[in-house]
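With one protein chain held back, the other chains of the complex are shown just where they sit.
Think of it as A, B and C in the order they're written, each chain with its own count starting at 1.
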Amino acid sequence: MTVRVGVIGAGWIGQEHIRRLTGTVTGARVTAVTDIDPARAEQAAARVGARVVADGAELIAADDVDAVLVTSWGATHAEHALGAIAAGKPVFCEKPLATTAEDCLRIVETEMEHGRRLVQVGFMRRYDAGYRQLKQVLDSGRIGEPLVVHCAHRNPTVPETYTSDMAALDTAVHEIDVLRWLLDDEIVSTQVVTPRATSRRFAHLKDPQIMLFETAKGVRIDLEVFVNCQYGYDIQCEAVGEEGLVRLPDPAAVGVRTAGRHSTEVLTDWVGRFADAFDTEFREWIAELAAGNEPSGPSAWDGYAATVITSATVEAIESGRVVATDMKPRPAFYGGTA
Amino acid sequence: MTVRVGVIGAGWIGQEHIRRLTGTVTGARVTAVTDIDPARAEQAAARVGARVVADGAELIAADDVDAVLVTSWGATHAEHALGAIAAGKPVFCEKPLATTAEDCLRIVETEMEHGRRLVQVGFMRRYDAGYRQLKQVLDSGRIGEPLVVHCAHRNPTVPETYTSDMAALDTAVHEIDVLRWLLDDEIVSTQVVTPRATSRRFAHLKDPQIMLFETAKGVRIDLEVFVNCQYGYDIQCEAVGEEGLVRLPDPAAVGVRTAGRHSTEVLTDWVGRFADAFDTEFREWIAELAAGNEPSGPSAWDGYAATVITSATVEAIESGRVVATDMKPRPAFYGGTA
Amino acid sequence: MTVRVGVIGAGWIGQEHIRRLTGTVTGARVTAVTDIDPARAEQAAARVGARVVADGAELIAADDVDAVLVTSWGATHAEHALGAIAAGKPVFCEKPLATTAEDCLRIVETEMEHGRRLVQVGFMRRYDAGYRQLKQVLDSGRIGEPLVVHCAHRNPTVPETYTSDMAALDTAVHEIDVLRWLLDDEIVSTQVVTPRATSRRFAHLKDPQIMLFETAKGVRIDLEVFVNCQYGYDIQCEAVGEEGLVRLPDPAAVGVRTAGRHSTEVLTDWVGRFADAFDTEFREWIAELAAGNEPSGPSAWDGYAATVITSATVEAIESGRVVATDMKPRPAFYGGTA
Partner (left out) sequence: MTVRVGVIGAGWIGQEHIRRLTGTVTGARVTAVTDIDPARAEQAAARVGARVVADGAELIAADDVDAVLVTSWGATHAEHALGAIAAGKPVFCEKPLATTAEDCLRIVETEMEHGRRLVQVGFMRRYDAGYRQLKQVLDSGRIGEPLVVHCAHRNPTVPETYTSDMAALDTAVHEIDVLRWLLDDEIVSTQVVTPRATSRRFAHLKDPQIMLFETAKGVRIDLEVFVNCQYGYDIQCEAVGEEGLVRLPDPAAVGVRTAGRHSTEVLTDWVGRFADAFDTEFREWIAELAAGNEPSGPSAWDGYAATVITSATVEAIESGRVVATDMKPRPAFYGGTA
């Protein structure tokens, strides 16, 4: 069975996913596209033989749409996610699930009333081969109970539109999700300390920032977010447990020796870093839908948690204080611990 | 346009490729399957909704077959490749293209008479991300003209059916192809020296073997083939040039520190090592066919060269002497140097 | 000219240094030894043909003692350092210079009155080849201005006598000194957060601890102190600057591939890790004294700073609060910035 996907939002990431669902992932077809810019929708749709529909509501309702992909502007996510649930259709929503905790919670509650998982949130790191190996080691008990995690998230540069709160909302959000999943644990407090800022940034920006998270079980996480590090796109993660540690590998790259140096390339864009993870994310999502299963990826609850924690972290950035995350108890509906 | 593929040979590798063309690579559909064991063909076909046909000839002739995949027993490859060319259909032939140089040459000549490339041979290493990076460095001139290449091809164990000549025919053949491509150069002589044999082998087998190749440009290659190395499946390649060297990376793997050791996993099966390469190989083949292009992968000429060189290497294993490869001049039809 | 060294304190570290000054470092001779345990002094002295003297004061005054090495109990360091300065003799004092900031300051002031550097404090990391390479990179400007430093200091286990404050006083003190030197910057505040404790510790101990330092220039340092990490003695340091980063190497170790793993040894004792640094430390100290120069290693001021910062860190461990280090302005006498 081919899963017919309707896409709400044909910007860069929407187009990437349309390309992926068409040319990389088997078992799916993009049948309908909508965008606030009709010309952009037209172009994106034409490329894959899909039709353009007027808006999200029409797309969700369409007979030739089995599943909905939301890649529109963040502020519109909640409306479309709720619409899809109301229509009983699976919906893959790019991060954030919604921009406020309240909206996320409404989606969670609506999905629970529906009685079956329909929502998956686009946190692709859970599909990265390295993180999956890391989780396997953690779950195996080889390093014992985790106690500390050291992370870094570095981008070469960001444009002037990137503001200090985006370090939490757009950047750290990936670590926040993947750490909750790796540790099967919840983040309960957040603090941000700001080193001397790099001179290679726009003046309004705090960069780098060191974020400190604490989990329910007491694990301490430090995360360096540095979005103008110049040298590359570099993701580091090291979990230290009672018996040992495990470290995320760098992407495999040929070693070159010339002129007194041994060197390997460091990637400079995040698309290359997580391209395989995106492919796997959609491959598994489509396979689960085709098999009639609930999606097994990041849930609406995970989307809610990410929004609560990133919001608290924005508060921490602004206040300089330790901020407790004010999260509801996890419903049994979503299984797991975190 | 979906490329409709007919598969001749539904053994292990045939089933792997059927699965790949169905579930991993977009734009293709397996429509027909044949095998000398009809029950096996039936099973493989049923799994993907294809029909079973009586034999290769019928499959090649079938209207619902746009392209042919030959994964049958090596001795039958030539017949099917020639049949496909006669029918003007693209054919992907697992290695070897044919078991004798004469048969390979007949395929080459028949294809040249046809006037357009139809044949691709299944040497997947050219699609491995690491080898591609390595070729990029070589082609960039960063390390200057290549002079020496050091390689190792190690398998944990092989069954009793694996004989000394298979070290050339089934194992080294992958290095032989990928080195010709990496260096854009031809192998002109081959020699094999045999170290003390490992006690962890079947008694009839020479293992390990050190193969020494020389290219037309004078590059010297040493290749350790060790198929009972016990510890893992390990592929090494280091090219040394006038200004520096480049080395194939090991697959990315998490680092773990426990009990006084830092360790990373070494793969133990070749399927895992080259799974992505196989996917890319078929993805690109299908994309080229869908676009109406000639295949750009390993050609019939490459298949001929591999058979000539592996045959010479078998002679070298048996004689202990340096054996010149007796290869025809490369036809302009196939472009390139090697 | 052979430098004749008198040693105050013949415990484990004293004996190590006696052995080093006798058997590893040229140009020195241990001529006199004293210890509160006369038998221990006797044994240590006999081994190298030195004489035993009654106490530190006598040793400092002795004609056959050109330079004094203080390896006695920490609480006695100040007395001996002051005694040596009064006698106008160079004194190498194992860490801490003194157990209180007041005592350290007295030594600093006394030395300044003397008008010439006599005191060196035993922070050996500045002599480690890896740290020296790291400093060279920092000083070269290759990675730009430093902004963040990530460190870890892990021991396999500690005995029951090791208490939570020792994480600052005995363990982190090495990073505190080496970071001040690496960054040529002063630590102005300290904070400690405590993750969930490992079950593999004595119950009274906070372990691991995450220490957070801020420098005068705004560099942020995080240091994981984990003294029961089980797996090894592991020292990590990574400095992130405006243009790139630099990372301390692991000690060179053969790579071994067996049974599906590539592994290298992680050291399990700190003596092995810094043995070469100790040798270099004493080699350079003796060479400077022999040449009639002032010692160029960690100064009395560095000893004072370390005591102020570790004391503040102990307060931070106990209070959970950010604690400012209350340090006097750096006297021009000591040059440099930090």
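Please note the rule applied: a residue touches a chain if its C-beta (ideal position, glycine included) is under 8 Å from a C-beta of that chain, and two chains touch if they have at least 3 such contacts.
Just so it is clear, the model here is predicted, and its values are computed rather than measured.
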Neighbouring displayed chains - absent chain, whole complex: A, B, C
Sole contact to the chain not displayed, among A:35, A:250, A:281 or A:302: A:250
Option touching the unshown chain, where A:11, A:74 or A:232 are the choices: A:232
Residue among B:101, B:219 or B:253 that touches the chain left out of view: B:219
For subunit A, residues in touch with the removed chain: 230-232, 234, 250, 257-268
Where the missing chain touches subunit B, by residue: 144-145, 147-148, 150, 152, 193-200, 208, 210, 212, 214, 217-220, 222, 224, 226, 229-231, 240, 242-245
Hidden partner chain, residues of subunit C it touches: 22-27, 129-130, 133-134, 137, 142-143, 243-259, 264-265
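Note that in this section only the chains that are shown with their structure count from here on.
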For subunit A paired with subunit B, centre-to-centre distance based on mean C-alpha positions, whole Å: 38
Intercentroid distance (Cα basis), subunit C paired with subunit A, Å: 44
Intercentroid distance (Cα basis), subunit C paired with subunit B, Å: 58
For subunit B, residues contacting two or more additional chains: 250, 257-259, 264-265
